[in-house]
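With one protein chain withheld, the remaining protein chains of the complex are depicted in position.
Naming follows writing order (A, B and C), and every chain is counted from residue 1.
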Amino acid sequence: MKKKEYNKELYHLQVQLVKFQKHLIEKDKKVCVIFEGRDTAGKDGIIKRFTEHLSSRDSRTVALGVPSDIEKKSWYFQRYVPQLPHGGEIVFFNRSWYNRAGVEKVMHFCTPKQHKLFLEEVGNFEHLLVSSDMVFFKFYLDISKKEQERRLKSRKVDPLKQWKLSPIDQKASSLWDAYTEARNEMFLKTNFAFAPWVVIHSDDKKEARLNGIKYFLSKVDYPGKDDKLLVFDNDVILQMDSENIKRCYH
Amino acid sequence: MKKKEYNKELYHLQVQLVKFQKHLIEKDKKVCVIFEGRDTAGKDGIIKRFTEHLSSRDSRTVALGVPSDIEKKSWYFQRYVPQLPHGGEIVFFNRSWYNRAGVEKVMHFCTPKQHKLFLEEVGNFEHLLVSSDMVFFKFYLDISKKEQERRLKSRKVDPLKQWKLSPIDQKASSLWDAYTEARNEMFLKTNFAFAPWVVIHSDDKKEARLNGIKYFLSKVDYPGKDDKLLVFDNDVILQMDSENIKRCYH
Amino acid sequence: MKKKEYNKELYHLQVQLVKFQKHLIEKDKKVCVIFEGRDTAGKDGIIKRFTEHLSSRDSRTVALGVPSDIEKKSWYFQRYVPQLPHGGEIVFFNRSWYNRAGVEKVMHFCTPKQHKLFLEEVGNFEHLLVSSDMVFFKFYLDISKKEQERRLKSRKVDPLKQWKLSPIDQKASSLWDAYTEARNEMFLKTNFAFAPWVVIHSDDKKEARLNGIKYFLSKVDYPGKDDKLLVFDNDVILQMDSENIKRCYH
Partner (left out) sequence: MKKKEYNKELYHLQVQLVKFQKHLIEKDKKVCVIFEGRDTAGKDGIIKRFTEHLSSRDSRTVALGVPSDIEKKSWYFQRYVPQLPHGGEIVFFNRSWYNRAGVEKVMHFCTPKQHKLFLEEVGNFEHLLVSSDMVFFKFYLDISKKEQERRLKSRKVDPLKQWKLSPIDQKASSLWDAYTEARNEMFLKTNFAFAPWVVIHSDDKKEARLNGIKYFLSKVDYPGKDDKLLVFDNDVILQMDSENIKRCYH
């Protein structure tokens, strides 16, 4: 996809996002969008395109650091709750409580018991959110092993991405299979009807961003919605089910 | 019950409470105790006896005021979550999220739909807490109509209780039946096996306090526990079930 | 002083405190009361008598624990600021930012540079509070070495005070002189005209509590103020100046 074409399409989608935000502010809607995915999958990038022209006073991006000692001794979800959107707000989570089903599981930052408990209880948590009329999306950005290796390599030499290099990254590649397994278990156990997983094939960043925004907008209502713009590509967007798990990168 | 006898028994129970607190701090336990009940039922009083000799750095009493505009537009449970105990802490709620099943329902501060939703979802919320190993108690202080009237009257002339007179109090008596009905519905729908209601007959304040503390301590473990002290009176403490609802004041 | 007499006088003072609180709520006043003093000086006890009959929804006691890692790396005053009273609230600090001038200095929990900076800057901080119309009191409970030793000893055998025994306590006595020196420097450098120190001789707990409340009430206005009740004892209450420092216990 050419850059010019991409920019033009992105522009029109961002105009739609602004319309949607105007609407959600007027209606006091709470909107929560989670982005998960392996290292380098493009979470930062897609969130930036979502938020680029939104009112910064009414949208937030949440990227929590390592839990503090007190947080470690608290109810697992407690530190996430104050970050949830209030009425009229849209909040994007760059990683979320699903850390426990991914990096924490794979890196042994949590016990097997904690991991199991999380998978059992997260549905209760999300049901509470959704039943309170929160608009709630769970996106998983999926990349191939080859593309991840390419990006990790380029990250090492890109002077703008020095801070993205962490010891955890370094292991992302050697732990590829462990992450795959954890992801598949997460999809199987937390793909709730009221809060389904949506996978975005992200080897092509431009397609991932455009289709992610299209999917999102196609699922919400707002005045001035232009449905023609919102036809997403079913080879990029996978609505999770037992069949589609197989279409994720392994 | 004579004052001297009461003081002596209370003293021994408070020594047990201190032992329990020492234990919960060492073990990083999270302990959450909710007190509900009609106006004048004695919530302030029993909480004061619980906390009187506890380490103030490791225990808290939470009595939230009216929700702010932003809180009104947020997920109902959101403002309660930061108040929950972290590891090593014991927190007492003087009224709680059950406001929605009581005063908010009766005074029409919430819509019928919000009330219904609360009763449906509160179990999910409490299951999350309990499954995170939070020690969780729900006490309902029950008083008779006659006793409430006596206390409201005495409140009016007691110079130490001036601030307790609110417009909502004034209606407590005329709305007696509406509160009874709301309470019964709450008991029926939110008496979960993992988070049951315990009713304390509270017309006699001294008995209520002593038995409440005994019941609480009898259900937790700690070194130096003196079971002989913790035999509570089954005419004061009612573990809720469809039979015991009838034994509450109507 | 006999217990009966004490209880009677305390009762009348607490009625006055309730009147004052009613007034401060109506007028949206912010009231902040700091209690400092050596271990066992009676901070918990006097605060309990202040708050015993106040509306718990409009008063708070703040006793912060050890700072977290993030707090240690932040502006020193930052963690105290969210605890300050908002309009209509009265807040009691059981120890405060003056930790840095006392226990942190003596126990070497801060650097000499941090201690010096604190003494230089705390006036700016308090001036901000006072000029925002916050009603602000700084009480120092003063006890003699002998009385402290007596209390530390009795604390060891009192089953209700087990949690009060900390390693820092144990050193309170052997570090008596270091604490005296730190206190005197604090008095000399932070006794601001807009935020003066008031010392309460506290070897006699009952006198300390009654006189502390009297002094406090004598300095604020409210309807129904009974000045006759508020005559405090100038041998118990010392308004700090270079002369009165000598009258503190050494």
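Heads up, the rule we're going with is that contacts are C-beta pairs under 8 Å (C-beta built on N, C-alpha and C of every residue); 3 or more make two chains touch, one makes a residue touch a chain.
Worth saying up front: this structure is predicted, and the values here are computed from it rather than measured.
Within the set A:E9, A:D28 or A:D44, the residue that contacts the chain not displayed is A:D44.
The residue touching the chain not shown here, chosen from C:L10, C:L117, C:L160 or C:A178, is C:L117. For chain C, the residues in touch with the chain missing from this view are 28, 30, 70-78, 81-82, 84-88, 117, 120-121, 124-125, 127-129, 131-132, 134. Residues of chain B that touch the chain left out of the display are 68-70. Residues touching the missing chain, restricted to chain A, are 11, 14-15, 18-19, 21-22, 25, 44, 53-58, 61, 63-65, 94, 159-164 (touch as defined at the top).
Methods note: only the chains that are shown with their structure count from here on.
If each chain is reduced to the average of its C-alpha atoms, the one that sits nearest the average of all protein C-alpha atoms is B.
For the pair chain A and chain B, the distance between C-alpha centroids works out to 40 Å.
Averaged C-alpha coordinates give centres for chain B and chain C that are 31 Å from one another. Touching two or more other chains at once is no residue of chain B.
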